[in-house]
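The complex appears here without one of its protein chains, the remainder shown in place.
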Amino acid sequence: MMEWMKTTIVPHFNFWIYVVIMMLGLWAAIGKNNLIKKLIGLSIFQTAILLLYVSMGVKEGASIPIVDETMGEAAVDFMAQGGGGAGATAFPINPDLFANPLPHVLMLTAIVVGVATLGVALALCQVIFRDFGTLEEPEILNQIKTIQDDV
Amino acid sequence: MSEHLPVIVVLAPLFGAVIVGFFGSRDRRLCFPIALTALALSFICSIGVVHHVATVGAWDYFVGGWESPHGVGIQLRADGVNSLLLLAIAVVALLALVYSIRQDGEKDAEKSPFFYVLFLLLCVGLFGITITGDAFNVYVLIEITALTSYGLVAMGSSRRSRVAAFQYLVIGTVGASFYLIGVGYLYLAVGSLNMADIRAILAANPEIANSRIVGTALVFILLGVWTKMSLFPLHGWLPNAYSYCPSGSANLMAPLVTKVSVYVMIRILFSVFGLGVITENPGWSELVVLIAVGSIVAGSVMALTQREIKKMLCCLIVAEVGYMVGGTWLGDAGRWGLTGSMYHILADAMMTSCLFLAAGVFAKQFGATRLEHLSGLFRRSPWVAGAFTLGGLAMIGVPPMCGFFSKFYLIRGAIESGHWLYIVALLGSSLVNAILFFRIFEIAYFGEVPESSEPFEPSEGEGATPRRYAVWRTAPLLIAAALTLLLGIFNRPVIDLIRGTVVENTGIVSMEE
Partner (left out) sequence: MQKLFATIAVIITGAILLNAVEDFPRFGDPHSPPNSGVSGGSVSSSVHYLQNTYLDTRVPNVVTAVLADYRGYDTLFETAVILTAGIAVFAILRVVRREDEEESAGSEEKACSGEFSTSDSDGEGRHRVVVGTTCRVVVPLAQLFGFYIIAHGHPSPGGGFQGGVVLGTSFILIALAAGLGSALGRLREDMYLRLACLGVFIYAGIGLLSLFFRRNFLDYGALSGLLQTGGEEMARSHGIFGVELGVAMTVTTVMFALFANLSTRGELKGGL
């Protein structure tokens, strides 16, 4: 049991955490009856995916991905020798010391998409409340069944 | 400018949307001409792309000029699989736009500039998904398509539109997020987001290709895409969403959004994982074909029970998606199932466009939303009835309409791979389509014309159509019906273009019929 925990959970604890959070969000999105609670579940679900991507880009002992000529002796020398311009060779830094920038870029996009979806969903909830007077899904479906065909 | 055609196809509606948003609220009469110009430009550029692919070959375009190393920038790729779909999207979008011309004095006319903005942004999303070669870019464009669809569905006039839009939103977001998880797992295993690059890495490292991460990635990408294309049992959002949205947007969304999701599935299988996934795992192939058969049966049965025209057509969409998914996963050696699926994407887009345009014309000009209201249609308007008949015959699969040829190739693939259940389902659903449409033909041709033969004035809804706009609404319907016929008659060049790419990429020995 301890062995299994050591090999499976501890080195991959970020994945276990994100799966648990994601499943909580998915349960709320499917299982709850109130529209706002569904949206909260959806929000939690999307946040867990952010955790997945960002935790993929972590490097032990790395710092933020800001790279310029002040990053160490070799870099200063490189720039002083006129390094740069089209076709130059790569900047002499050790990539292991900087966090992976790509997951951060992708997740900026995902955060924005999540906010946009939440905004549209809340607007829909307000209009539904204005039309039906309730935000509980069974009651709304009941009211729909009883109104005449008004296509 | 002609070396930038792939990106202009996507940019023209984007600029159109922004310009309509900027100037539209001041002068509403500008919206329609701007939108028409933008989509016409996309149409011309997509013809150019098809011509290039047919004569020269696949077209790779690197946005930002970041060509090497491969995968640093975002790559657009046009080949035989997607260039024809670009053209189909442009044609269907143009027809839907011409149909949706709004007259002043209609209810909520102040919001009509924003209808056009959402319409054009939806076109941007569809074009973008079709032409991109980067897995994460597909997610962003899926979300544009989805958000604009939620807005367009919610603009419907019935109270049920908003509830339908909300349900669509929850299911659609979960589906897109599953796709994102799949891409995340793939990135975790492979380290790249460019489709061609991922394919190369998977081919060079079989232990990664067979690992559980990649398998799980494929499962989640498929789940996400199946939700978006409303494959049974994930189809719950479709009938409500497309029935209660305004007809102008139904004509754009119903033919295209699900078909583009089918294209994404084919592209992922074809260019990222490789078709070996299907041929080397016959167990999974059987399972997916079974799900597809379930979708065909469910769609056909649901369509039989519907009395409203639009809901019936929506249930037929679920069945058509089943054809395409099943055809792709048949796994026959000659790849006729895959070719049939790709041809069926184009054919189904045209057929569905024709039928939804007809349903819109019925509702607007005759106030007919249920089957009974269509009685005597042929005598009231023979052109509209004729166009609807052509669309119906295509759905049934009568030669020389395009529906016949797609079923022909799908059945051929199924015979070669031995999936008899699929063949039975296909033929069975053709029979069900025949029952459905001949029922309508009977009412339309032999029914009695109702006593009041003036244009019907519905009490709630989008208002009656004055005579001068009737032409704008009927012309797209006639064009769509004609294109359905032409796509069937000229199916050889289309099939040859598709087969060219399929053969090139999967190494089948001969292209013989």
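Chains: A and B, in written order; residue numbering restarts at 1 for each.
Keep this in mind: contacts are C-beta pairs under 8 Å (C-beta built on N, C-alpha and C of every residue); 3 or more make two chains touch, one makes a residue touch a chain.
Quick caveat: nothing in here was measured; it's all calculated off a predicted structure.
In the complete complex, the hidden chain is touched by one of B:Ile181, B:Leu355, B:Leu393 or B:Leu477, namely B:Ile181.
Only one of the listed residues, B:Val117, B:Leu410 or B:Val502, touches the absent chain: B:Val117. Take chain B: the residues that touch the chain left off the picture are 1, 4, 7, 11, 14-15, 17-19, 21-22, 25, 61-66, 68-74, 108, 110-111, 114-115, 117-118, 121, 124-125, 128, 134, 136-137, 140-141, 143-144, 147-148, 150-151, 154-155, 162, 165, 181, 185, 187-193, 197-198, 200-201, 203-205, 208, 211-213, 215-216, 219-220. Residues 7-8, 11-16, 19-20, 22-23, 26-27, 30-31, 33, 55-60, 62, 64-69, 83-86, 88, 90-91, 93, 95-96, 98, 100-105, 108-109, 112-113, 115-117, 119-120, 122-124, 126-127, 130 of chain A touch the missing chain (whole complex, contact as defined above).
Keep in mind that, in the parts below, only the chains that are shown with their structure count from here on.
One inter-chain figure worth recording: chain A and chain B are separated by 29 Å, centre to centre, where each centre is the mean of the chain's CA atoms.
Touching chain B in their complex are the following residues of chain A: 26, 29, 35, 38, 42, 45-46, 49, 52-53, 56, 102, 106, 109-110, 113, 116-117, 120-121, 124-125, 127-128, 131-132, 140-141, 144, 147, 149-151.
For chain B in complex with chain A, the touching residues are 136, 140, 143, 147, 150-151, 154, 158-160, 162-163, 165-166, 169-170, 173-174, 177, 180-181, 184, 187-188, 193, 243-244, 308, 310, 369, 460-461.
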